[in-house]
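Removed from the display is one protein chain of the complex; every other protein chain stays in position.
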Amino acid sequence: MRDVAVIGVGMNKWGELWDMSIRDIFTEAALKAIDDSGVDHIDAMYIGCMSSGLFVGQEHLGSLMADYLGQGNIPASRVESACCSGGLAFRSAYMDVASGMNDIVLAGGVEKMTDVGGDGATYALATAADGEYEVYNGATFPGLYALMARAHMERYGTTRKQLAEVAVKNHDNGSKNPLAQFPFKTTVDGVINAVMVADPLTLMDCSPITDGAAAVILCPADMIGKYKNHPAVKIIGSGHATDSIALHSRDDFTSLKATEIAGKKALQMAGKKLSDINLCEVHDCFTIAEIVVTESLGFFEPGQGGPAAEAGDTRIDGKIPINTSGGLKSKGHPVGATGIAQIYEVVSQLRGESGERQIKNAKVGMAQNMGGSGGSTLVHILEVI
Amino acid sequence: MRDVAVIGVGMNKWGELWDMSIRDIFTEAALKAIDDSGVDHIDAMYIGCMSSGLFVGQEHLGSLMADYLGQGNIPASRVESACCSGGLAFRSAYMDVASGMNDIVLAGGVEKMTDVGGDGATYALATAADGEYEVYNGATFPGLYALMARAHMERYGTTRKQLAEVAVKNHDNGSKNPLAQFPFKTTVDGVINAVMVADPLTLMDCSPITDGAAAVILCPADMIGKYKNHPAVKIIGSGHATDSIALHSRDDFTSLKATEIAGKKALQMAGKKLSDINLCEVHDCFTIAEIVVTESLGFFEPGQGGPAAEAGDTRIDGKIPINTSGGLKSKGHPVGATGIAQIYEVVSQLRGESGERQIKNAKVGMAQNMGGSGGSTLVHILEVI
Amino acid sequence: MFPSRYWREIPHRYRLEAGKCTGCGFVAFPRRLVCPQCGQREFETFKLKGEGELLTYTVIHVGPSAFVDDTPYALGIVKMDDGVNITAQISDIGLDNIEVGGRYKIEFRKIQSDGHSGIHAYGYKFIPIR
Partner (left out) sequence: MFPSRYWREIPHRYRLEAGKCTGCGFVAFPRRLVCPQCGQREFETFKLKGEGELLTYTVIHVGPSAFVDDTPYALGIVKMDDGVNITAQISDIGLDNIEVGGRYKIEFRKIQSDGHSGIHAYGYKFIPIR
């Protein structure tokens, strides 16, 4: 396998982008990534998108986006793994370059979620769960994560306040991210007293409905000499694993096996220990998710994710900064784009270009992107060179 | 890049599979491929599916299918490129093995189209075209291919009878395929006098609505010694290209540029000439498609595809057998599965296992799989070793 | 709702028919074509007894349109004594009285009403065993 580097990143301001179609949202982010990298063309493209079919009545994004990006007749593929479609696009582009098939490859992610109403969005998102044996019986995504939260609280004594601390920290970070959808700050009381969605999770435990896109440019590491706008960042580890689509089919609701396996694979491939990681973007679709993921990746012992969040260990100046970007919670969660936006953040931090939220001496960063209630996970590790 | 071989193929009987869910349809075909190959596990999986979101309200097939195939926590990805999602799954699996990331990889395709009614299926399929600038104005898929047919007839004098000959030939072939959805034979008059769908195309010019799946197993060529149930078949060429999603955005409606480019790329990579190809499966979603594709691949000069079909050049005993399987027309067209079923046919022919429809001395075979009105195309070339 | 899909799931939803692997005894609900535990492909029909223990639950306040008249409603995962976990709504108990570890049995109930035509869809719910 060839070594692969990320030489460009791009992302637009996320939010309710009423005046933009999905084709324009994607193209805008892709052009930013191309500009950032300095390439004059791309050889191939991967687009992560969860459900443009249900959200905007349009499939076949490979053809559509290659067309609107004006890059000629290049190979362009859409990949899907629910909310980790973006992470999957990144891995697909990585394998494409690593295999030697193409040199300059764009990995992007997009979701246009606000063309349908809240109920349409709930329906579309629920297709990431088991349609016949979860959704049919009334399960929603906040509901599934609430089931995990309850189990975690019962087993480890995780508190309502600890969950809220995750949201408070991520909104703090997001307030320093000019591209975040909700850059306001919040408080523990603000989270706990928000409208109840699925007990114990309130609206402020949940990531929002968002329109947005992000894109990055990959090339073989031995070609980076040509593109030196920024410090070069290498992809040193990639892990991908699945788990049962239904939460109830798993032995344990307080850990995430796909995340555990994907994390270990990525570390092994990278030849790194967890203590080498300087920052990590994780899939905080709900506050409880960040707590469970940080435990399943091994940053904290099982049951210690909540206390660690409360102690500030995951803040920008903490032991292991988690979601310096603001996470899905504050930055927004256009599902297909989220995994690429995580890479955007990790690369920006490793380059030292994260402005107000920059952490010190970031050399190695990790991104964990998750689909459904944890039925699929991608973990990537990047290092600045 | 490592050399890659196909060591197993599987497919179920296609049709209206009322009593099977999408998870069972896929799993059945995948188990057949696993059995055919003799492998005791798979390392990773790619699933081509156009729109399980719109057809059955279920996304996240990577997690679902890995779960129901009982292969543990393997990486499993869903890829989509409308009606060539299967071909894309094959290419993705090929690159995965070629890159060295995984060894035993399953490429599968599935579509469950009959859970929705005809109108729901029409809506779902139309998402492969430009939703805002074609479908909004009343375009349907038969309509888009009828626009190509009219242009081809005006420019080259292609006749109504020549279109019909494609359907007659493909039903002849399909009548020898025990897995085909519609293994009946038909006549030129039978095609021409069928119900008009989009002038000049009748119902018998159109591929049907189908439930079905197919799967193949890939491994590095240097591992085939372990799996010798059948003659080994190597992947020697892979081409992937896109074109504008809207038919009207193209300079020419009588040829398919993405097919032309993908075909050339595949031949170049394989180091073969068109005259080396002993059989070809093409994407005959409509009769006119087979004529245009055989021209765009270069088997016939522009305008000669119709006369060639009439002269019998594309029959099993003709100069270049096209769609020995019966094609999409007779075999059925569960959109995400079609590209993998083409590989199934090519491998079966190259192994000499195609029974009544076996062609003589098949050494090199080609498969061309197309999305939308030609907005994306995959071409693969395989050789028996 | 997809009618043929609904019809196909009736053996599971109405009759709690699972599959038991003839190789290792793994209980699959719904039935499967291959055992995730031992890889065998033969299952015998196995009717769940339908009693078990609540592992976790939530009360859903914001529900999908098909359930909008039912909110707030409780949803839980029960570990059946037969060895399989099931997700369903919890009924016939005050929302404040639900506790992890409680015993529940499965009963056949109306699950949702679909769209304008108001067709009812049926299935199983958890009812407390007192």
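Here are some notes:
Per-chain residue numbering starts at 1, and chain names A, B and C are given in the order in which the chains are listed.
To be clear about the criterion, contacts are C-beta pairs under 8 Å (C-beta built on N, C-alpha and C of every residue); 3 or more make two chains touch, one makes a residue touch a chain.
This is a predicted model, so every value here is computed, not measured.
With respect to the full assembly, the chain omitted from this view is in touch with A, B.
Checked against the hidden chain, the listed residues B:5, B:95, B:128 or B:147 yield one contact partner: B:147.
Touching the missing chain, out of A:56, A:125 or A:316, is residue A:56. Although one chain is hidden here, its contacts on chain B can still be listed: residues 119, 122-123, 126, 132-140, 142-143, 146-151, 154, 195-201, 246-249, 253.
Residues of chain A in touch with the missing chain: 18-21, 24, 27-28, 31, 56-57, 67-70, 72, 114-116.
Rule of thumb we're sticking to: only the chains that are shown with their structure count from here on.
Between chain B and chain C, the centres computed from C-alpha atoms are 38 Å apart.
Mean C-alpha positions place chain A and chain C at a centre distance of 31 Å. For chain B, the set of residues that touch two or more other chains comprises 21, 56-57, 67. Among all residues of chain C, those that touch two or more other chains are 5, 9.
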